[in-house]
Structure formats: C-alpha cells, structure tokens
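Removed: one protein chain of the complex. Kept in place: all other protein chains.
And then chain A:
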Amino acid sequence: MSTTTDTAAARPAASVKKARPGGSSAGAWLLATPLAIVLGIFLVIPILMLVIVSFLDYNSVQILWSFVVQNYIDAVSSSATWETFAVTLKYAVITWAITLFLGFWLSYFLAFEVRGAAWQMGLFLVCSIPFLTSNIIRTISWIPALGRNGIVNSVLLHFHLIHQPLTFLLYSQFAIILAFVHLNTLFMVTPIFNSMMRIDRTLIEAARDNGAGFWQTIVNVILPLSKTGIGIGTIFVITLVMGDFVSVSIMGGGQSASVGIMIQNEMSQLQYPAAAANAVILLAIVLIMVFLILRVVDIRKEL
C-alpha cells in the first residue's frame, strides 16, 4: 500500500519524465501477477521437480529419497546417450536447414510476389490449414502414402518407374525428416513472413536504383532485414525437433532413436530419476542453443 501513496506523492515530479523504466509501481506488479502465477505453477515448479528427481536414487520399483549424481554419471558415461543426442541433433540441423530454405522462399513469395494484402493473408491462412488437425494424425497420415504398398510406391510401380517398392520411404530417417519438415515449416514461415512484411518496399527499389540485381538484393537487403524472423523460426524448429518423440517413433517405426524416445523408454521402465537427468541435459543443450541464437539475433526488434 505504501508504494501506492509514494507513487501518488511523487507524481508531479515524475510526470515530467513520464513512466520510469524499471519502476516498481504497485500497478505494474499487479499486472504481472497472473502470468507469474501461471508460469510458476506450470513451468517453474515442474522444472524444479524435474531437477530434484534427477538427483534421486532409484531401484527397479521405486524412487529412493537420497541425493546422488549417479544418474548424470550413467547418462554421460553411456555411449548410447551420446549417439542418441547426436542423432537427435542431426535431425534438428537437417530439419532446420530444409525448413529455413522453404520458409524463406515461401515468405518471400507471399511478401514480395503476391500483390494485395487480401491475397497475402488468404494464402498465409491456407498455409496454416494443416494445423487444424493434431500433429500425431498428420504424422500417421504419411503411412498410407509412403508404405510398401502405399500411394507413392503404387504410382511409381504403375508407371514402371521402379520395379521394386522403395523401402526407404517409410520407417527410415528420410521419413522422420519428411515428417519434421511437414510439421515445422509453418513455424519458420510465420516469423520470417512477419519480418519481411515490415521491410519498406522502397528499400527494394532503392537497392535496384543502386544497381543491385535480384540476388544482390536478397543477400544485401532482404536477408539481413529478415534475420530476426529467421532467428525466431530457428528457435521454434530447433526446440520442437529436439524435444520430439512421437514423430520419430511413428515415422522411424521403432527403429530410430531420439532423446525423447530414450526418456520415454526410461519412464516406461519406471526409471524416473534417469529420465529426469536426461531431460535436464536435453533442456540445458536446447537452452544453450537458444542462447547462441539470441547472441546472433536481437528478437526484441520484432516486438
């Protein structure tokens, strides 16, 4: 309460400078409270529990209340863990590269080639239609298309383009990457499109006036001014792919590993502390990646 009176008393002086950044007025705290409560209950407390559990001992039937670092030692000393992290990272990087390529050019087309805001927004909404169904369903629906007797193989066989069904289409790394790209491209398109829509059209004309050709304009004007969108899209795609286990288990047919699947397996064997330790390691790796991206791109520009 005293804060309120202080602020009120200080108002005549403060009104000259307008709102002080970082000022601790009661109103500001009140406004921040609902989000703080939601994030506290649904983010901070679960992560704290995760961290605590990761330091607990366990046997085959229960968690034992004693502090150990054995879970982390087990995780980092196992070559399987390293390989799993490596393969997950590989999926993330390949998916990122493909979605970036697609996202950039789709956004470029929407932002600079399509004329009229109505068409731009219309086509952009079309991009988001697949998101009306769950991503598990969207992943599963690839199976009839890519399977041994699926649509793709049937068509290719029918036109005698192949003589044996292609087996790499499903339950393979190809299938996993395909699903990831399908699921995540929009997360790249949206922020890049947003960045590109903010680029003043006369800048393109100014570049042309200064003698820039198409590629020179892309490299020297559009790409640097889309950097923020690319950064945000990269964060989305990397975090979604690093944490995935559904797409990998469906499209990999149980033969491919990912950190998500590894954690899920440990949980199904009631090894909660081991799962928690791997989850904390994964979280740390993803946070480091996000931190590095933020070092390169100032996303506050977009807000």
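In this text, contacts are C-beta pairs under 8 Å (C-beta built on N, C-alpha and C of every residue); 3 or more make two chains touch, one makes a residue touch a chain; residues count from 1.
By our rule, contacts and distances are computed from a predicted model.
> Looking at UniProt, which of "Nitrous-oxide reductase", "Cytochrome o ubiquinol oxidase subunit III", "ABC transporter ATP-binding protein" or "1-deoxy-D-xylulose-5-phosphate synthase" names the chain that isn't shown?
So the chain that does not appear here would be "ABC transporter ATP-binding protein", according to UniProt.
> Can you say which of A:225, A:240, A:270 or A:289 touches the chain missing from this structure?
A:225
> For the chain not shown, which residue from A:197, A:212, A:240 or A:270 touches it across the whole complex?
Final answer for the missing-chain contact: A:212.
> In the full complex, which residues of chain A touch the absent chain?
Considering the whole complex, chain A reaches the absent chain at 200, 202-203, 205-213, 216, 220-221, 224-225.
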